[in-house]
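Structure in structure tokens, see below.
Omission of a single protein chain aside, the complex is shown with its protein chains in their original locations.
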Amino acid sequence: MDGPVKKKKMVISQETMDVDFVRKVEMLSDTSVRRCFQCGKCSAGCPMATFMEHPPNRVVRLLQLGQWQRILAGRSIWYCASCETCSTRCPNKVHLASIMDALRKLSWDAEGASKESYVQLANKLFLQNIRSYGRQYEMRLAAVFNVKSGQFLKDLMLGPKLFAKGKLKMFHSKNKNMAEIEKIFGRIEEMRKNGEAL
Amino acid sequence: MTSDKALTYAYFPGCSLHASAGEYDLSTRELFKALEIGLTEVPDWFCCGATPAHNVDELLSLSLCAKNLELAEAVEGDLAVACASCFSRLKFTQHTLGENATKRQQVEKAIDAPVKLEGNVKHLLEILARDLGLERLAASVQKPLSGLKVACYYGCLLTRPTDVPNLDCVEAPTIMEQVIESVGAETVAWTHRLECCGANFTLSRPGVVIQLTNAILDAAKAAGADCIMVGCPLCHGNLDIRQKEIEGVFGANYNLPVFYLTQLVGLAVGLDSARLGLEAMIVNPLPLLKSKGFL
Amino acid sequence: MHPEKTISSDFEPKVIAFVCTWCTYAGADLAGTSRMQYPSNVRVLKFPCTGRIDPVFILKAFQQGADGVLVSGCHPGDCHYIAGNFHARRRFAAFRKLLEFVGVDLQRLQFSWVSAAEGGKWVEVVTELTEKVRAMGPMMEFKELALEEQWSGAMISPELQDAYRQI
Partner (left out) sequence: MSRIGVFICHCGENISRTVDVERVAAHAAALPGVAYATEYKYMCSDPGQTLLKKAIREQRLTHVVVAACSPRMHERTFRKAVEAAGLNPYLCEMANIREHCSWVHEDREQATVKACDIVGMMVERTKKNRVLPTITVPVTKRSLVIGGGIAGIQAALDIADSGHEVVLVEREPSIGGHMAQLSETFPTLDCSQCIMTPKMVDVANHPKITLYTYSEIELVEGYIGNFQVTVRKRARSVDERTCTGCGVCMTKCPQKKIPNKFDQYIGMRTAIYVPFPQAVPNTPVIDRENCTRFKTGKCGVCQKVCGPGAVDFEQQDTLIVEAVGAIVVATGFDLYSISEKPKGSPIKGYGEFGHGKIPDVIDGMTFERLASASGPTGGKIVRPSDGREPKQIVFIQCIGSRAREKGISYCSKVCCMYTAKHTMLYHHKVHDGQAYVFFMDARTPGKSYDEFWRRSIEEEEAVYIRGMVSRLYQKGDKIVVMGSDIAVGVQVEIEADMVVLATAVQPQQGADLLAQKLGISYDKYNFYSEAHAKLRPVECATAGIFLAGACQGPKDIPETVSQASAAAAKVMTLFSKERLEREPIVARVREVGCVGCFACKKVCAYGAVEEKEIRDRQGNLLRVVASVNPGVCAGCGTCQATCPSKCVELDGYTDEQIVAMIEAL
């Protein structure tokens, strides 16, 4: 994927192994990366491994070495389907699915470090929808996504059919709890600003 | 679990059931009415955040779910959840906040209220199989689904990971089979009951989704299934809505109607097909149901 | 801690260490053969096992003028006698209340694990306790209270009996 970073020789020292970043991952995911002994069972069962440049076990390996830049520079974390197969079958109780969540969170914080844009865009729109409407409106989500991603014609054939089947609704009412939702978003932002949460 | 006391639940339909999965919502309400199980929708519930929220912001995901759990306290009864994704997130929230005191404190600050973890969160399958009980379910059958070969599809989120949803065995669950066999249908043994359909990428990477979903449809067909049964609107979206597209891309011919569990059980307990939202299904189920004599 | 007391700068605290023979005694021997240095205030009493150490000995030591007491044995799971240190730990946990009740500042009492291979740790533990107790000043409580009667003879009191029952 990213030639320069991926192929570059890894120089290992206390300076190049970013322990702080790994600790953040461990704190967010509630799991230890040191427990992994690289058996590869996660990669063996991952439905998305064929789409990733770093298979799941290698993502953990890079974390063990404190080489997070190599992870975030690629798309692997954005191709995780959150299916929990890896966490379920790991012989060492490493919750890899949670580690992936943590990595995506930290990737967002690192602003634009990662390549994969479509998945990130979809996630962003989804969260914006919650903040603005309280609930998810698939029609709106899909339409905005297509506009923003420049794929105006994607799934064009599905639209009218779903509409006819009543699966896409044009109109929606605002949730009565909207004020409360805005407060939750606000409080979380506040906590992060004050360093009370990652 | 089974008692003569009237069963009544707080109901969390989730966003999809108010939109693309309207027939799941409709058939759930109708089925529960027919089975005399009380269902009261949690007022002003909001989105659980589903996969996108925990994908990039776990604290937000936990807070949204904790808020919903708090809202559900206002309604009597355990919380009935139809969508596997909502179910998974609510269960995850209960599990995580029960284990991690730091995260619990952060969430309490975010929602400005103590978190409530005591309430039971139940998927519809649990209510039918355990609370109502398979015997009572079987006793309500008017039209046994004899001769219908069903491939039960669990997907990722109903059972995984270990210790979180605790719905059934993580690797070899049987609850769906138990429910549908108790209303007279046959089930097929097949290989892709728990494989992922890629719902997370429905919007962003449909190319990935159709590959994963194709493998599932292929396995169900190979096992000799007449149809697929699901308990998740996201799985349904991929298996049903995209089926024609997949057939086109891969040159296959599946023609497998994808039912929600409440539609099939509803049919068996004698609900009129109009009240099951069958017309909303993209892969037309009517020829199959007619050929088996259920309509 | 005791502002009313004037602590002379040349106060040399008395520290008594109750140790098991298999781990900590051997660890202290190792500190010797390695010629490590530590304050000379400590006096060592050897027991076969920390399991043998009756909490009454601790009281007795304080009453006898000790300013600090160290109890040290094998690491959990390493007991030469399978589980003696485990029983000791449980027993001491139950006795903490009693010690507080009779006026022992728990700061003066230290429990630790020192294995036969940990000469350095023995030095650390002894030095630390000695300096801590030195800073706290002499242990006056028992001397003032003259508990002579209560803690002599059969060494049985209602509080002690009660504590035994809790174990």
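As written, the chain order gives the labels A, B and C, with residue 1 at the start of each chain.
Note that in this section a contact is a pair of C-beta atoms (placed from the backbone, for glycine too) under 8 Å apart; a residue touches a chain by one contact, two chains touch by 3 or more.
Note that the structure is a prediction, hence the values are computed from the model and not measured.
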{"item": "Partner chains on view for the chain not depicted", "value": "A, B, C"}
{"item": "Listed residues B:Cys169, B:Val249 or B:Ala274, member touching the removed chain", "value": "B:Cys169"}
{"item": "Touch criterion as defined above, residue of C:Leu70, C:Ala88 or C:Met139 at the omitted chain", "value": "C:Ala88"}
{"item": "Among C:Lys14, C:Arg108, C:Lys121 or C:Arg134, the residue in touch with the chain that has been omitted", "value": "C:Lys14"}
{"item": "Touch list for chain C against the chain that is not drawn", "value": "14, 16, 21, 25-26, 28-29, 31-33, 35-38, 40, 43-49, 51-55, 57, 60-61, 64-66, 80-84, 87-88, 91, 123, 154-156, 161, 164-165, 167"}
{"item": "Absent-chain interface as seen on chain A, which is shown", "value": "37-46, 49-50, 54-55, 57-58, 85, 89-93"}
{"item": "Hidden partner chain, residues of chain B it touches", "value": "162-163, 169-172, 191"}
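Note that only the chains that are shown with their structure count from here on.
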{"item": "Graph class of chain-chain contacts, one of line, ring, star, complete, other", "value": "other"}
{"item": "Distance between the centres, which are taken as Cα means, of chain B and chain A, whole angstrom", "value": "24"}
{"item": "Partner chain A, residues of chain B touching it in the complex", "value": "15-16, 18-22, 43-44, 46-47, 49-60, 63-64, 67, 71, 96, 99-100, 103, 106, 109-112, 156-157, 160-162, 170-171, 195-196, 198-201, 203-206, 208, 212, 241-242, 245, 279-282"}
{"item": "Residue numbers on chain A that touch chain B, as the complex places them", "value": "28, 30, 47-48, 51, 79-85, 87-88, 95, 97-98, 101-102, 104-105, 108, 118-123, 126-127, 129-130, 134-139, 141-142, 145, 149, 154-155, 157-158, 161-162, 165-169, 175-177, 180-181, 183-185, 187-188, 191, 196-198"}
